[in-house]
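Every protein chain except one is present and positioned as in the full complex.
Chain naming follows the written order as A and B, and within any one chain the residues start at number 1.
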Amino acid sequence: MEYKGITREWDTLKKDAMERAKNAAPYVKEGKIVDAKDTVALLEAVIKPFDKVNIEGNNQKQADFLAKCLCQVDPAKVHDLHMVQSVLTLPEHLDVFEKGIAKKLDMSFSGPQAGRIAQFLQEGKLELGAIHTYLELYGRYFVDLTPRVALVAATMADKKGNLFTGFSTEDTPAIVEATKFRQGIVIAQVNEIVDELPRVDIPGDWVDYVVQSPKPFYIEPLFTRDPALITDAQVLKGMMAIKGIYGEYEVTSLNHGIGFDTAAIELLLPTYGEELGLKGKICRNFILNPHPTLIPAIETGWVESVHCFGGELGMEDYVAARSDIFFVGPDGSMRSNRAFSQTAGHYAIDMFIGGTLQIDPYGNSSTATANRVAGFGGAPNMGCDPKGRRHSSGAWLKCGEEYALNSELWGPVRRGKRLVVQLAETFREKLAPGFVEELDAFALAKNANLSIEPVMIYGDDLTHIITEEGIAYLPKCRNMEERTAAIRGIAGFTEVGMKADPKETKRLRELGIIKTPADLGIDMSRANRSMLAAKNVHDLVVWSKGLYNPPAKFRNW
Amino acid sequence: MKSWTELANSSFFDANARERALGLVDKDTFTEFLSPIDRYCSPHLPVLGAAVEFDDGTVTGVGLIGKHPVFVVSMEGKFIGGAIGEVNGGKMVATIRLALKAAAAIKEQHPDDYAARRPLVAISFETGGVRLHEANAGLLAHAEVMDAFQDCRGIVPIVSVVGSKVGCFGGMGFVAAATDVIVMNEEGRIGLTGPEVIEQEMGKDEFDASNKALVYRTTGAKHKYIIQDCNYLVEDKIGDFHNVLAEVADIPMDEIEKMRRIGSLKLVQEQQGLVKLVGDMQPKDSMDLWKHFGNENPAELPELSTAEFLKVVKRRERA
Partner (left out) sequence: MALQVLEFEFKSEATQTIAKEWSHLGVTGSGDLEVLFEKKDLGGNVKAKVVTPVKGFDAVWEKMIEKFVNDTGVGNISIEINDDNATPIVVYMRLRQALAEATAKEAE
């Protein structure tokens, strides 16, 4: 046997990185520090055309200064970049396409820039690879979307390039690890350069350059919901969720999607949940950002643990003072980590519950609208039945037992099912229907020329829908016909609901596939804001014993 | 509707205009003028396709506190931001004028017991001022209310009650300033130009309307209390507002006069002194003024509960 491999150089990436480092050398001052004013020149030195580049655009923290600088590079020198980043929030994230600096995009979520992405796609300014879920994109960082250059954000650095990302660690470890260990280049913008860090979140030898940005990185308090804006209808749905799902299945580990619906549930635990005697039986372990609305439930002893994707402005001191609950470092401050939190959200929890904009008669649910390419971030990672799960729990098994197709599809094997719950109002503000015969995702796929419809949660993963009309227990349905009837039965006066056959709805109620508030024993007249453990942001501060320090935009005092 | 006892312990901020009106006077004494069954809606809004309300967004009526008839005007901020149009403006004017008539009648019938029976007007402001859909009528109502105040001067105390979401802005900010006594809870705000309009006209650097802490430091009750634009600061309970009204109802008219901010040469001079102070010191933030008036640690004041705040706060000295 002759072992005859190909002949090639095996360290071209390393040599290329060294050459780029040489180009950048004139801009490096002490240690790894580069002056803010030299940042554009630094980027031109280390980035080459067609590179895969990651701008750390997280759900919350943004490498905004580096994003601005990338927009200022000379498109004659730096062009056709392939941007690989989880979130596009800032205008600069799209400006690089407008200026011809970048060409291709692989992403997860785009929030405020969603309309421009759709527009750029149509104008041919941007080629879209795929809209991923977070975990999917992080996975591809280690397969075929490894960044050549990563532009990340940290709270502090020292001269050796060690980074402190602390409370707002988010995506940084995943990006840096993928980039650096494939000989890529890591540039960090930091708020502050110090002699000694509180702790090291990213080791200095994984970081090539450090820039102190003129202003601290931009961060948005995305997960703060003012209890004053929770409506009576949200209280009603929250009571239905707690009684009809949390209590019914005794859900102990879970994620709450962003929004007022779940904020209402958090604030009902110490009141309505207490009244139902559910403390200790439900809601013990959360995968969740530090929601201020969770404070009353934590303070009344409901919650055992919370692991966070990211931080939330104003919650720093509260979280630090509750180290039994949150994941806090030896320095006393929390460390978030989106990759681990998403992994936990995918495999280790029993329920995902969140809001949506549209549900179709098959149970497909999506927040996509016809002219915005937004993506869904992490919701699909948690809003699905993880087929790789191999540990059991009460809620998971009960949902599996109720699954009408279990013997048909699983045979004699005992299996469970993740609870995936969508909260929807039959009509939202301005009377936009929550149930539609065809999701706007189809129009978007057509408009933006996407190969698949952007569906947030696939119908076969969805287990429960809660509307003000009732809860549909979808796993109990024996076939698609029954499933559609169950969805129509709780879709109220929408076009989907108007097609419900009252006789069939009645039959499904008798079978327990649909439960109305009355079936659940919920007195509708009690469903009002007085049920909430906190009525406004100030109440949350009081609950936190003054530890929660809300951002100025939430301070009504 | 909650019972009176429940209302007394309820948040003023969270209550609606009718609940506030009922709770401001003694138990079971409120009679509404032009109540919903009278269906006195705006004639202008339907033409413009805008939603209407049976009371046109203002609850008016009379009740008692002890033997004092209390004439109540209570604005509803949820209906078109509490804006003042023809019908609700007219209801406001008529209610104040009725208090004046009642005062004359009581003086005649109970000359010996007048002090204990002297009427009072309580206006719960929740408004941004003129309703643009019917601006002329709304403006006229502002003028007529001011006129009625002048006629009440020295006879019937007019009390402003401010403590709800919308606050008291626009032309009604002037109107509130022209009343005798101002009672606020911590959530209450009084101003002329609303925060969003200032930002729109002067830019975000001058005034960031999304910075609610800044908005409250500038227009909120604690600031108003420190600079003496607010006479009483109370907890956010309807019952606490009721208690202050009961106290004011018994205060002699010449003492009431001293609680005013404008309306005499001396008071105008006092206001001009304040204008000069601000011109001289060029404060960057209300907190600079708070410090000037003797509050060593102004940054902590917004964080204090109303009770704690009242214990430690130093206020501007009245001239």
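The criterion applied here is as follows: a residue touches a chain if its C-beta (ideal position, glycine included) is under 8 Å from a C-beta of that chain, and two chains touch if they have at least 3 such contacts.
These figures come from a predicted structure and were not determined experimentally.
Contact with the chain not shown here comes from a single listed residue; of A:Asp95, A:Asp350 or A:Glu425, that residue is A:Glu425. Touching residues on chain B toward the chain that is not drawn are 1-6, 16-17, 35-37, 39, 41, 45-54, 76, 78-79. For chain A, the residues touching the chain absent from view are 231-233, 236, 425-431, 468, 492-493, 498, 524-525, 527.
Here, only the chains that are shown with their structure count from here on.
Note on chain placement: the centre of chain A and the centre of chain B lie 45 Å apart, centres being C-alpha means.
Residues of chain B touching chain A in their complex: 11, 14, 186-187, 210-214, 216, 220, 222, 302-303.
Interface residues of chain A facing chain B in the complex, by the touch rule stated above, are 529, 535, 546, 552-557.
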